[in-house]
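Below is one structure, written out as structure tokens, with a few remarks after it.
Complex shown without one protein chain; remaining protein chains in place.
Going by the order they are written in, the chains are A and B; count residues from 1 in each one.
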Amino acid sequence: MATADLQRNDQTVIEFDVRTDEMLVNMGPQHPSTHGVLRLVLRTDGEVVSEVTPHLGYLHRCAEKIGENVLPIQFIPYTDRMDYLAGMNMNLGYSMAVEKLCGMKIPEKAQVIRVLIVEMNRIASHLVGMGAYGLDLGTFSPFLYAFREREMILDLFEEVCGARLTYSYVTIGGVHDDLPEGWVGRCQQFLDYLEPRVEEYHTLLTRNAIFVQRTAGIGIMSKELALSHGCSGPMLRGSLNAAAGDPAWDLRKTEPYCGYEQYNFKAIIPPFPEAPPEAVLGDCWHRFYVRMLELVESIKIVREALKKYPQAQGSHRIEPPRHLPAGEAYVETECPRGQMGFYVIGRNTKDPVLLRVRARSSSFSNLSVTNAICAGCLIADVPAIVGSIDIVMGEVDR
Amino acid sequence: MGWLEGRFEESVITSTLEQVINWARESSMWPMTFGLACCAIEMMASGASRYDMDRFGAGAFRATPRQADLMIVAGTVNYKMASRVRRLYNQMPDPKFVIAMGACTCGGGPYYKYGYNVVKGVDLVVPVDVYVPGCPPRPEALLEGLMRIQDKVRGMKDLTKNQPVEVPIPSRTGYVLLPPELSDPDPLKEAEKQNAFAKRTKEQAAPSKA
Partner (left out) sequence: MTPADITAALEAKFGDRIKAKKLDAIDPFVVVDAADLVEVCRFLRDDPALRFEILSCVSGVDYFEPDPKKALKAGFEPHVEVVYHLQSFTHRHRFVVKVSLPRWKGDKPGDLPEVPSVTGVWLAADWHEREVYDLSGVWFTGHPDPRRMLLAEDWEGHPLRKDYEFPLEYHGMRGR
């Protein structure tokens, strides 16, 4: 029904008004703008898409089965490989679930390092999100700019844990090692370098006329639709409206963990006074802009954490108990892509492995809304919409 | 070509046609944009600012297999994806080369034991020229793999020796059971052999009493 209305009202559709038949177009799994191996089957009528059916599973790597066969601490590397753009955040979610099951209390120093590292990874992840979104829309230079800064973050991570992409740094009971000497200063230096660069990105993309044309008013999602599909993160926040009294929905604010309540930052929700006049609440542009502003907030949090780090009490890690207790725990954390949940169930026996590990991935729920927001758009808008969801297929398929 | 060399002015170089073709081919490898999983991010990083794959002529990532001659399988291939990988490989024009990037494509990697859905090495699906191990390999490692492919191109003799382009044979077969002439008829003997191997390694691993 939405399609028919759009076809009647939309000028672009009238322009293409040629009698056409329905056609099925297969997009993916090998397609440059599906962020990996997503496969979309589009039911199209001329240029207009009437239905999008995502087909998943081209990267299903059996993480949940592995989780119930290996020791809890051995599963941490697998969580890295779920959302490979934000490995630290995934480590944190899983570690917190096991810690909740065991009833562990984490020392302050470990908490501060966790916040520090996780927010750095959020910056790196949003940078890739921005660069890849630029690629989806046909511009190459933001990608180069984003990777220039991201490499610096990876250098910092490499000093901390030795890996560039799959860190396994945050573990059960804290973090694997203390920060190396002089790292705080180098991190500070990097932030001083990054902060003025954010303006460059706005010039490259946010205020770019072509970019605004391709994203503003495209893929509009209402708050009710987002909630009923279980969307979260920037995907949901792009549809909220502070002026209408919507809460600042961010798990770091609503259910603070890791001591986030001590940090001074704000959850980003529209309206934005600097939005272009074409942009509508809940469209691709808003989702993108929420990410860009979150990046700035993350810089603030990292700065505060760097100040806190020298005075933080306690050790960077405590030993987890030898035997896992029975029971079950579900923990959600705010990852760059939304609320990532881990559900772990312990055993009654002395068997050290978990009975069940379930990962509730944010991209999975965010992607499920594709059909609803793509209906009635043009084929060329599908990459713009899918790109604005910012999926990572490793997390969708697990 | 000896008598011809050095007979012309300094700016003229003599060479064989084959060498020229190989040189052109190796310095404009066009890889296919084929990111599957985590390794794809490192593949992107090797194409981006710092590592800049363009220096070696392989920066033009093509979105379609029909314009590409190098397939970098970056990431875990699973059973659902395997037939697609094979189809993409078939669509590439000859001569074509494959780099298996990362532990998963080399042999299953961390998903070897409990990964019911993961192909244990992409060489069960397509023939592989160069294996780049690592989980994920650093961009330097991928560049090294690319240079090994270029070595291979440099040695191609499809023009003078009139040989067809050598298509590498998969090192392992895709079948569950070995053919009868290769399989050991006596399972007991096989177990004995394995035990002997295990014993020997154990002895070697034991700390020496010096």
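Operating definition for what follows: contacts are C-beta pairs under 8 Å (C-beta built on N, C-alpha and C of every residue); 3 or more make two chains touch, one makes a residue touch a chain.
What you see is a predicted model, and the numbers here were worked out from it, not measured in a lab.
When you scan A:Arg43, A:Lys65, A:Arg148 or A:Lys300 for touch with the missing chain, the hit is A:Lys65.
Only one residue in the set B:Ile21, B:Ala60, B:Leu124 or B:Met156 touches the chain that does not appear here, and it is B:Leu124.
Only one of A:Pro271, A:Gly327 or A:Pro352 touches the chain withheld from this view, namely A:Gly327. Contact with the undisplayed chain is limited, among A:Asp136, A:Glu334, A:Asp381 or A:Asp397, to A:Asp397. In the full complex, subunit B makes contact with the omitted chain through residues 79-80, 82-83, 114, 116-117, 119-120, 124-125, 174-176.
Seen from subunit A, the chain kept out of the figure touches residues 56-57, 60, 62, 64-65, 68, 100-101, 225, 227-230, 247, 249, 254-255, 326-330, 332, 339, 341, 343, 345, 347-349, 351, 355-356, 358, 360, 364-365, 368, 372, 397-398.
Methods note: only the chains that are shown with their structure count from here on.
Averaging Cα coordinates per chain places subunit A and subunit B 32 Å apart.
Contact residues of subunit B toward subunit A in the complex are 33-38, 40-42, 44-45, 48-50, 63, 65, 75-76, 78, 80-81, 84, 88, 110-111, 113-118, 135-136, 138.
On the side of subunit A, the complex with subunit B involves touching residues 29-32, 36-37, 57-62, 65-66, 69-70, 77-78, 80-81, 84-85, 128, 143-145, 147-148, 150-151, 164-166, 393-394.
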